[in-house]
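Handing you this structure, nothing more for now.
Excluded from the complex is one protein chain; the other protein chains are retained at their positions.
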Amino acid sequence: MGRYVIRRLLQMIPVFFGATLLIFLMVNVMGDPVAGLCGDRECDPATAARLRAEFGLDQPVWQQYATYMGNVFSGDFGTAFNGQRVTELMAGAFPVTIRLTLVAIVFEIVIGISLGVLTGLRRGRPVDTGVLLMTLVVISIPTFVTGLLLQLLLGVKWGLVKPAVSSAATVDELLVPGLVLASVSLAYVTRLTRTSVAENSRADYVRTAVAKGLPRRRVVSRHLLRNSLIPVVTFIGTDVGALMGGAIVTERIFNIHGVGYQLYQGILRQSSQTVVGFVTVLVLVFLLANLLVDILYAVLDPRIRYA
Amino acid sequence: MPEPLYEPDTAISAGGAGGATDFAVDEGETLEKRPDGGPQGAGPGKPRSLWSDAWRDLRRNPVFIVSGLVIAFLVVISLWPSLIASGNPLQCDLARAQEGSQPGHPFGFDGQGCDVYTRTVYGARTSVTVGVCATLGVALLGSVLGGLAGFFGGGWDALLSRITDVFFGIPVVLGGLVFLSVVTSTTVWPVIGFIVLLGWPQIARIARGSVITAKQNDYVQAARALGASNARMLLRHVTPNAVAPVIVVATIALGTYISLEATLSYLGVGLKPPTVSWGIDLSAASPYVRNAPHMLLWPAGALAVTVLAFIMLGDAVRDALDPKLR
């Protein structure tokens, strides 16, 4: 078990540096980081050159990357366009996005798994067909359209919820945005659970459990679900990182001042420090979520634990 | 050890967990699979291949027929939009901005006073172009890289696995914002290029997996033992077996790429005017959603139906090619 975790950790390292380098290159090679520093005006050449030297932009890219990563590991993510420390922005934004993501995950678990188990056990029946069709529709409508529609219906037309989220972003304000953020993954969780349950319900060990004379409820909960939910749990785990990265759309629709909002501002104002900083942390979150999933996987499946 | 990573595609694809054999044990199984044998077995005795079997299933599947027709219609109006829309999507009259449905303009007008119906029809071309080109690029790049890595294994395979890990580590929408925010071109190519750049690892993984599975088939091993060359084995034995999963995933991905293009355009980094795109129109419509929801609903509906059609088509093809799930 310990060896397994260490091996996964070691595999993570090159991925972390690869992904951050890729983002770093995209931002620095394609955009002009100095352009954002002079506000809305064009920088005059002298100032630009001075800024370049100051930020080490006249050095080769790989060296810039090394310097940047060195700073990151000592907790210095640089300065945003308005002079605020990037770490300060993060301290304000991440709690909001984490709350939003948690709300979304709860929706995925509660609604997605319930629907998946229900349909998986009733394959081919009308409930199954209906839910399956619904998941396809949800997957087909882009999140931002779902978000705009829900905002229009629930917030504006029926007045059930406030259409925009306050800066406090409390959990009850985040219910609708959380549902929107979760929607596509929720549909995937439903389908994955359904497939997994249906596949496992034909497995030999389920037949054994029936032959043992166990009550149906016990066959389902103890034998069928224990096995079927392994891929689902791992999917949801991996999704944590994807949701935080994808929250940018939801946050924009509902005007939530989270990670996505800050990133969007950073991109609009070409503040490379903000963008690279936030993305680096998101990649790290994504990778840690994956590591967590691997550990979870080993906990749930003894075949991996003792491999 | 299996790769304990599950992308969304495993949710739609079969996801073959080991150890799950059919309940009906050997008896029923052997019956169904055997083409009508027996010396006096009545009925057609023609053995069926995977593809002809799948085609036979598809022709009877209403999901396939409906989604196929929708896609055929989309392709036709992408090629010749003037068939059903006589107006010019770029000809707008600010005086009529936000007006609702009226004779000759069934979908009303958008914020710039352009005819929503005409723009919705012309938007199909952009979406289909992005979807098809991106999918072709992804499928080509992904299956070649993935297939070669799976076939030859070793160091290349390990390197490819790490590279795909890196790409999977970047959230797609985020990557799009960073990558495309600096692009000034108004053509569809940067968006397509970006989708190919971030999309190929998904297909590469699928192709790699199915090539490895195909390679382990007994008859492929036998061909190797008989001294078949690498190229011959790849072309004759491995490719035909690895193609099906790639086609399925690519069809479904086509739908999601269209959706992704719209999302990026909505965020303001995808396509840019004067290109006519549902995503751009949706983005433009969103501030007016309270007063003039029709501006949002029509392109949104068209987008959803298009994506749905491709995903359902992929789903139907998957079901037909994977008898295990029946």
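A and B are the chain letters, set down in written order, and residue numbers restart from 1 in every chain.
Following the convention adopted for this analysis, a contact is a pair of C-beta atoms (placed from the backbone, for glycine too) under 8 Å apart; a residue touches a chain by one contact, two chains touch by 3 or more.
Just so it is clear, contacts and distances are computed from a predicted model.
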Query raised in the report: According to its UniProt entry, is the unseen chain "Succinate dehydrogenase / fumarate reductase membrane anchor subunit", "Cytochrome ubiquinol oxidase subunit I", "NADH-quinone oxidoreductase subunit H" or "ABC transporter ATP-binding protein"?
Result: "ABC transporter ATP-binding protein"
Query raised in the report: Out of A:146, A:227 or A:290, which touches the unshown chain?
Result: A:227
Query raised in the report: Among A:19, A:72, A:187 or A:203, which residue is in contact with the omitted chain in the full complex?
Result: A:203
Report task. Could you list which residues of chain A touch the chain missing from the display? Result -> 202-205, 207-215, 218, 222-223, 226-227, 230, 300-303, 306
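Basically, only the chains that are shown with their structure count from here on.
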Report summary line: Per the touch rule, the chain A residues reaching chain B in their complex are 11, 14-16, 18-19, 22-23, 26-27, 30-31, 136-137, 139-145, 148-149, 151-152, 156, 185, 188-189, 191-192, 195-196, 198-200, 202-205, 207, 227, 231, 234-235, 238, 241-242, 244-246, 248-249, 252-253, 263-264, 267-268, 270, 275, 279, 282-283, 286-287, 290, 293-294, 297, 304, 307
Query - Complex contacts: residues of chain B adjacent to chain A - result: 1, 4-8, 10-12, 14-15, 17, 19-23, 162-163, 165-167, 169-175, 177-179, 181-183, 255-256, 259-260, 262-263, 266-267, 269, 282, 286, 289-290, 293, 296, 300, 303-305, 307-308, 311-312, 315, 325
